[in-house]
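The complex appears here minus one protein chain, its other protein chains still in place.
A and B label the chains in the order they appear, each numbered from 1.
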Amino acid sequence: MGRESRRRAWATAILLIPAAVQLFPLLYLVSMSFKVGGEVMAYPPRLLPNSLDWSNYAAALRAAPLARFLLNSAVVACAITALQVVTSVLAAFALARMEFRGKALAFALVVATMLVPGEVTLIPNYFTLARLDWIDTYAGLIVPFSASGFGIFLLYQFFRSIPKELEEAATLDGASRLRFLVQIAVPLSMPAVLAFGVYAFINAWNMYLWPLAVTQSTAMQTAQIGLGMFRSQNESVSWGVIMAATTILISPTVLLFAATQKQFVRGITMSGLKG
Amino acid sequence: MRRAGALPWLLLLPALLPLCAFIVYPALESLRLSLHEVAPFSGRAAFVGLENYRLLAGSPEYAHCARVSLLFLVYTAAPSVLIGLGVALALDANPFFSGLLRTLFVLPVSISSAMAAMLWIFLYNPTAGYLNRILELAGIAGPNWLGDPRWALPAVAIATVWKEFGFNVIFFLAGLASVPPELTEAARLDGAGPWARFRHVTLPILSPTLFFVTVVSVINSFQSFGQIHILTGGGPAGRTDTLVYNLYRDAFVHFRTGYASAQAVVLFVIILAATAIQFRLAQRRVHYG
Partner (left out) sequence: MTGTSHGVGVELDKVQKRFGAATILHELSLSVNPGEFMVLVGPSGCGKSTALRLVAGLEEPTAGTVSIGGRVVNDVDPKDRGVAMVFQSYALYPHMSVRENLAFSLKLAGLAKSTIEERVREAVRALSLEEHLDRRPSQLSGGQKQRVAMGRAMVRHPKVFLFDEPLSNLDAQLRVKMRAEISLLHRKLRSTAIYVTHDQVEAMTLADRIAVMRGGRIEQVGPPLEVFHQPKTQFVASFIGTPSMNFVPADLLPRGAAPASAKTAGFRPESVRIDGKAAGVALGAASVALIEPLGTGAHVHLRLGEHALTAEARADAAPAAGKKVEASVEAKDLFFFDAEGARVA
């Protein structure tokens, strides 16, 4: 065995235990979701279910408006992602590639918003929503998050790295600023745009404090909130059913991330956003 | 560059409008509300000056929450940075199945803290949960994790680190990708062992990443909410009652808007201060290539 493969073997060995720790809760969750009846609370607990019994999933979908929660989460997360990507692309382009009066101020404003924790804005935003009559509506869940300081900053880094000569060539070719943005800058920044899109989607899907504060009816609750309610309101519901519901609710982001994490890491690497 | 006219502001407007309306304005509004006593339902406010801050300063309950938050910071930020760095270094050494392993480590990042909590709540179950079963097999009697005042905060912290350190792995991997291989090769030729290479070549180049990741981990720790809400609800005996959790309760359970706003402002100041302190420390140590 050469030095290189010895090194690789060591690295693999070191990673085995942490990898098992990372994986175990997820596998256990899935395993639990198939346990029915007395199996769940059996002592000593068993690692694997007796059979692949899908009844917990059926029960989860019946017991709570799980489909509704999922739909709400999907609508909210997709809308927020689309809005954040579009507003961030436009704003980042203006900041990165245009000279105008007040630019430093606008930039400072954007950076400052990244420093404000959500808790600080929670209460006044709640009042703003109440005034707009947006409590317990999609608008209330979406509009406050239609822009992202982080997204603007990430794409700003990217747009700035596009050579000036490329834009000049496009100008001579007859492209307007907006056409350059749409046909050249955005396609060239696709890794960053995608990485940010995934990031925005996961964040929006996983929002907790805000939807907890501004939703009241079951019809508007997102998956995150619905699940908590589901647990507290259904003491009688089997843990197996709750785990089935949890499995359903984490699947979208887990699958999305598993499918895109390679590009995600690449987007972060290329953005130079390493500190 | 040619004159741009009104176009840049037109491009900025769709982003600046919501940022101002839902971040800048409410941040300032929080500051204003913190100087008022606000009636729960009418929303009428009476100016009380610094009264809310005086209340906070004199509150043993708030001091307790600050201690809990600080302890939680130690339990979460340090491990998630160190484990994140260790795992990233091992992944960077090109292990077998590296793609699969990397996916595994970063996957929990995509799970919300609330969902991660759901997952752990059953693992922590003292009788039916598998965690104590494992300990039992090793001959250790496991505690009642979430019900025992001594173990509740570490238990929440473990679930938090489990979910979050993958995020740090991503950034460390990005940072490691920027370490020029010829530099480590040169160090190898100079006779530097693995530790010396890490200490004198990799770490200095990685230090901006390390700095960034530490700042983000500290901020995240201060802002943890979902997992506490689901796992312990601040209990048992207030042992997991962090600053953010206390703020949430005062704002949305007790409807003490002015008092909660003062807490929000204090939290903001704490986070800013923590960031600023790390910046100061980093100025001396961080090596920006």
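Rule of thumb we're sticking to: a residue touches a chain if its C-beta (ideal position, glycine included) is under 8 Å from a C-beta of that chain, and two chains touch if they have at least 3 such contacts.
This structure is a prediction, so every number in the text was calculated from the model and none was measured.
From the options A:V75, A:A175, A:L194 or A:A258, the residue with contact to the unseen chain in the full assembly is A:A175.
The chain omitted from view is touched by exactly one of A:A108, A:A130 or A:L166, namely A:L166. In the full complex, chain A touches the omitted chain through residues 163, 165-166, 168-175, 179, 184, 187-188.
Note that only the chains that are shown with their structure count from here on.
A straight line joining the Cα centres of chain A and chain B is 16 Å long. Residues 1, 4, 7-9, 11-12, 14-27, 29-30, 33, 43, 83, 86-87, 90-91, 93-97, 99, 101-115, 118-120, 122-123, 127-130, 133, 136, 162, 166, 170-171, 173-175, 177-178, 207-213, 219, 222-223, 225-226, 229-230, 244, 247-248, 251-252, 257, 260-261, 264-265, 267-268, 271-272, 275, 286 of chain B are the ones touching chain A in the complex. Partner chain B is touched in their complex by these residues of chain A: 7-12, 14-15, 18-19, 21-23, 25-26, 28-29, 32, 40-45, 47, 86-88, 90-91, 93-95, 98-100, 102-103, 106, 109-110, 112-113, 115-125, 127-128, 130, 143-147, 149, 152, 177, 202, 205-209, 212-213, 224, 227-228, 231, 239, 242-243, 246, 249-250, 253-254, 256-258, 261-262, 264-265, 268-269, 273-275.
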